[in-house]
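Below is the structure I would like to discuss, written out as structure tokens.
The complex appears here minus one protein chain, its other protein chains still in place.
Showing subunit A:
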Amino acid sequence: MTRISITVDGVRYDDDVQPRTLLVHHLRERLGKVGTVVGCDTSNCGSCTVLMGGESVKSCTVLAVQADGLEITTVEGLAGSDGELHPVQQAFHDRHALQCGFCTPGMIMSAVDLLAENPDPTDAEIREGLEGNLCRCTGYQNIVRAVRDAAATMRAGASEPAPAAPEEAPAPAPAPVEVGS
């Protein structure tokens, strides 16, 4: 067993894990983060995609021990604390970019990463950028539309004048809650 400490969706977890345990199994079976799903066993489908240290990874292809000390964001941690959807989530809803929704967590996380790298992608760049994520329901057309829409929303948000500086320094983000297990 190896001791690891990872922060998932803002909550810190310290656990002993088998060295062979995959990150996705650790997330699902130990931490109860079942929003991230397993669609294959060969790293092809991308359903298990999460952000690790800010970059998208297929969590079935990462050992839990490799995530030690890192921040993980899953689809469950994407919306704001007030429940406000991330622009990519909102666009998936608005554009009917999901049907059964099994690929959706991974697809959304890959799209988030894609837009972080390329805030203004062409349709072809979106299609290339998401080719590691398989969807069987939608034919991808509405997914491409959704990512395009989300990109526009996020660019508009980024170019808005910064809100007036608060008079006092903002409160620091709450410290991660430690959960033993």
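Following the convention adopted for this analysis, contacts are C-beta pairs under 8 Å (C-beta built on N, C-alpha and C of every residue); 3 or more make two chains touch, one makes a residue touch a chain; residues count from 1.
Everything that follows uses one rule, which is that contacts and distances are computed from a predicted model.
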| item | value |
| --- | --- |
| Listed names "Peptide/nickel transport system permease protein", "Xanthine dehydrogenase family protein molybdopterin-binding subunit", "MaoC family dehydratase" or "Glutamyl-tRNA(Gln) amidotransferase subunit A", matching UniProt entry of the absent chain | "Xanthine dehydrogenase family protein molybdopterin-binding subunit" |
| Selected residue (touches chain absent from view) among A:I4, A:L31, A:C45 or A:L70 | A:C45 |
| Touch with the omitted chain, as defined above, among A:L51, A:V75 or A:M154 | A:V75 |
| Chain not shown, touching residues in subunit A | 18, 25, 28-29, 33-42, 44-45, 47, 74-76, 78-79, 85, 89, 92-94, 96, 98-105, 108, 123, 126-128, 130-144 |
